[in-house]
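The structure appears below as structure tokens.
The complex is shown incomplete by one protein chain, all other protein chains being positioned as in the whole.
Let's look at chain A:
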Amino acid sequence: MADGPLIVQSDKTLLLEVDHPGAPAARAAIAPFAELERSPEHVHTYRVTPLALWNARAAGHDAEQVVDALVRHSRYAVPHALLVDVADTMDRYGRLRLENDPVHGLVLRALDRAVLVEVARAKKVAPMLGTRIDDDTIAVHPSERGRLKQALLKLGWPAEDLAGYVDGEKHPIELRQDGWELREYQKGAVAGFWEGGSGVVVLPSGAGKTIVGAAAMAQAGATTLILVTNTVAGRQWRHELLRRTSLTEDEIGEYSGERKEIRPVTIATYQVMTARRKGEYLHLDLFGARDWGLIVYDEVHLLPAPVFRMTADIQSRRRLGLTATLVREDGREGDVFSLIGPKRYDAPWREIEAQGWIAPAQCTEVRVTLTDDERMTYAVAEPEERYRMCATAHSKRAVVERLVRRHSDDRVLVIGAYLDQLDELGELLGAPVIQGSTRNRERERLFEAFRTGEITTLVVSKVANVSIDLPEAGVAVQVSGTFGSRQEEAQRLGRVLRPKADGRAAHFYTVVARDTLDQEYAAHRQRFLAEQGYAYTIVDADDIPDPRDVADRGDLADQYDVADPHSAADPHSVADPYSAADPDDLADPDDIADGAGGRD
């Protein structure tokens, strides 16, 4: 006790004082069972939730370890009630098990008979159970495996799924480690996943989740279905797989709105999976189209509800979830836990950054004072128009220009939500604009040019939010956007967080109009970023010097000489099969807000 780095609060939050010498040890001890909620500069906040405790249980930690970690690192006495609660909660996991009985097939077996009786009486669970085999065992129809796990989790008795997996159709896949190799944490993630059978690997954007997926496929050596958020992301996957593995183009199929190829490795988008006609899902068959040995879910935190429902039916296949965060805006973390699987690996974002794999980021809020005319227009605007008014204020233009010029030696993304504004900025900066209606071929060309350094500035709409890989972007300037969404912030930041070859810092600017809604939303952003531990400063637009007045900042050209393996040009990109405009992308919900004003 006496002087530990940890303070255990009665509301089950854990405060970790990061400057304390014992902090790293304490962090390592509590990470398995507590979710990192906030990580600002001095005190990090973890929260002990039932799901986190069960994740820890699934990873083989027991209550004694948890209690010991809390007591050992705590500065003050730990509330006894909390310790009791922790032990009780952890004890609930695994009292029920789903097993494969040689005679009866899938069964629910209880280590605690009373629990079995309790759940068997629950209204939600009873219909899923079959005949009672003996006092401790009840038969379960294989099709109910997923839904039963969901229902049991809701009752607070999460079942341990030991029923095993089908091997699926064999298909040898090898990692081609020529000139690169798996990083330690990537190896750890694959091992953690494989040992657990199914589950989620949590890695920050830019930490190489795709490679973890590829390594898991190599481990499985079986046909694989990969579910991704959109076609562009699918294409990134395809590139990576071709580059990193022994897979050839013929072995990788695309299953999208446009193409319906089913190959040993098939990449499908969430959109096509959730497409419906007359209330019926059209492409459910995909899950049964082949004897898949592995199903990979990219960006699990965005997994749409219908895919959850489909996933419930394929519980005998191995499932790997990849995500940057387990926090879902819709609060369906429990479904991820019961349907995809428990968390199998988690590396704290900041820790990976410290290891040098992602660039340190400087977040800056630039405040622009509106002109009197603009203020008056804003003041009298209709409520639904107000955000648009301040976000697209003309006063921002000069600042954006100055910022871009200031970083003329880096590659800059200008991100916005309103098409008029983007077009204007594109014109002002002489930079191409990518938006929802930009055809895929054009997008690819522009991205490629950006990668190679042909173009140093790109103006993008929200299409850039997810899964496009622009690793060399060192600066992002956000002029407008939807607000309050933690997802969006994480994604945008992710754009500029890819490792920089020279280790230079990334910059994330947000231009806001002072004393308007824009600033209010910026406050949310500030909170989120500060909670993530990023340095966040506020400057006045007038304080940003015009680089034209500043003397030459030295020769920075050599920084581009070192080839980064992640950013090397892809020979396949030109002859890309995804050349036609993708109907999926037109339907991308992310783009709907484009030009349509802010949503509340």
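A few notes on this one:
Methods note: contacts are C-beta pairs under 8 Å (C-beta built on N, C-alpha and C of every residue); 3 or more make two chains touch, one makes a residue touch a chain; residues count from 1.
Just so we're on the same page, contacts and distances are computed from a predicted model.
Taking the options "NADH dehydrogenase subunit L", "Helicase conserved C-terminal domain", "ABC transporter ATP-binding protein" or "SCP2 domain-containing protein" in turn, only "Helicase conserved C-terminal domain" matches the UniProt protein name of the chain that is not displayed.
For the options A:154, A:309, A:402 or A:527, the residue in contact with the chain missing from this view is A:527.
Within chain A, the residues in touch with the undisplayed chain are 1, 7-11, 13, 15, 17, 19, 38, 40-43, 45, 75-77, 79-80, 515, 523, 526-527, 530-531, 535-538.
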